[in-house]
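Take this structure first; my questions come after.
Just one protein chain is left out here, and the rest sit where they should.
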Amino acid sequence: MQIRIYYEDTDISGYVYHANYLKFCERARSELFFSNGLSPINGEFHFVVRKIIEADFLKSAKFGDLLNIKTTVLEIKGASIILLQQILRENELIFSARIILAHLKNDRVSKMDSKMVEFFKLFQNP
Amino acid sequence: MQIRIYYEDTDISGYVYHANYLKFCERARSELFFSNGLSPINGEFHFVVRKIIEADFLKSAKFGDLLNIKTTVLEIKGASIILLQQILRENELIFSARIILAHLKNDRVSKMDSKMVEFFKLFQNP
Amino acid sequence: MQIRIYYEDTDISGYVYHANYLKFCERARSELFFSNGLSPINGEFHFVVRKIIEADFLKSAKFGDLLNIKTTVLEIKGASIILLQQILRENELIFSARIILAHLKNDRVSKMDSKMVEFFKLFQNP
Partner (left out) sequence: MQIRIYYEDTDISGYVYHANYLKFCERARSELFFSNGLSPINGEFHFVVRKIIEADFLKSAKFGDLLNIKTTVLEIKGASIILLQQILRENELIFSARIILAHLKNDRVSKMDSKMVEFFKLFQNP
């Protein structure tokens, strides 16, 4: 998934505001669903970020940059998944995070059904 | 109502990103409700911005600035109100907008009850 | 220019937060420049939103929507331009605004050079 850096993404430093890299990761997660005809939220369930295990801000992106976001499923548990999300500018890694998402049903952590588990398996590395 | 300008509010120009002045106006509208023990949204109704009649970006606010937001009710109609919202840095006017808010009930434009009308009268200029 | 609505764009109402339509318009303006090998900001000049002449919030966009943004130059003045920006979901108009942009050089309003004027002429309606 590719995104462009606009005015709204930058701050007074001239570079991207740090929390926005997490927004870009969320966009990429949503696009995983959309590109498979699914949605990350519906009347029954949605996902929340439960934990950022670690996030590294390696380089600064700037206005006009085109960034690519790569999402890998590291682990699938019953009611949560662990993702590695990496943001690259061409071949340069500028941001990397490991994130735990929890699956909620009616606002309570809840086991994913087998269809959802199969979906996430698509993004596991061999 | 007073707000501080943080990193998140600025962009690469070094000043506040233009759309954020509208966020500040919304904060001030919400505080009108909160400061009177009310909420601008509940299970029954909420308000939406229906129209910006005009918005003037007169001066640029910058990181660290303290701004004051002044809200005046210009007109109360059955299902909507017209507001004047002005943002000042000390005595200097930096942003001014006239905005129409519509009152929605179950996502449909709907007449405000008399209690709501009385509430808005508090913010009318004599 | 097409954009997708993500979590970050929505608010508690379930729809897009009103000020974000102005962000989408800014993205579209920046892409006009990028798609022509230019940038809306460089060491010498940049543009600022000087005035929203009028902005109509006609329909509400929601999570997952794909929106198109159409930008038309209505008028080119010496140091500013007037734009019409319309946001559509398929053929339905959901937002429309007329906006005045000012051209700044070293933070002062300044006449655009002929190359910039020619650039904006590309987006004028016949």
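The letters A, B and C name the chains in turn, as written, and every chain counts its residues from 1.
The criterion applied here is as follows: a residue touches a chain if its C-beta (ideal position, glycine included) is under 8 Å from a C-beta of that chain, and two chains touch if they have at least 3 such contacts.
Note that the coordinates shown come from a computational prediction; the quantities given were computed from them, not determined experimentally.
Residue B:I41 is the one among B:I41, B:I82 or B:V117 that touches the chain not shown. Contact with the undisplayed chain is limited, among A:D56, A:E75 or A:E118, to A:D56. Mapped onto subunit A, the interface with the missing chain covers residues 12-13, 18-20, 22-23, 26, 41, 46, 48-57, 60, 97.
Contact residues of subunit C toward the unshown chain are 7-8, 10-14, 17, 19, 62-63. Where subunit B meets the missing chain, the touching residues are 4, 6-8, 23, 26-27, 30-31, 34, 39, 41, 63-64.
As a working rule, only the chains that are shown with their structure count from here on.
Among the chains present, the centre nearest to the common Cα mean is that of C.
The interface carrying the most C-beta pairs in contact is the one between chains B-C.
Centroid to centroid, with C-alpha atoms defining each point, subunit A and subunit B lie 33 Å apart. Averaged Cα coordinates give subunit B a centre that lies 22 Å from the centre of subunit C.
Looking at subunit A, one finds that residues 7-8, 63 touch two or more other chains.
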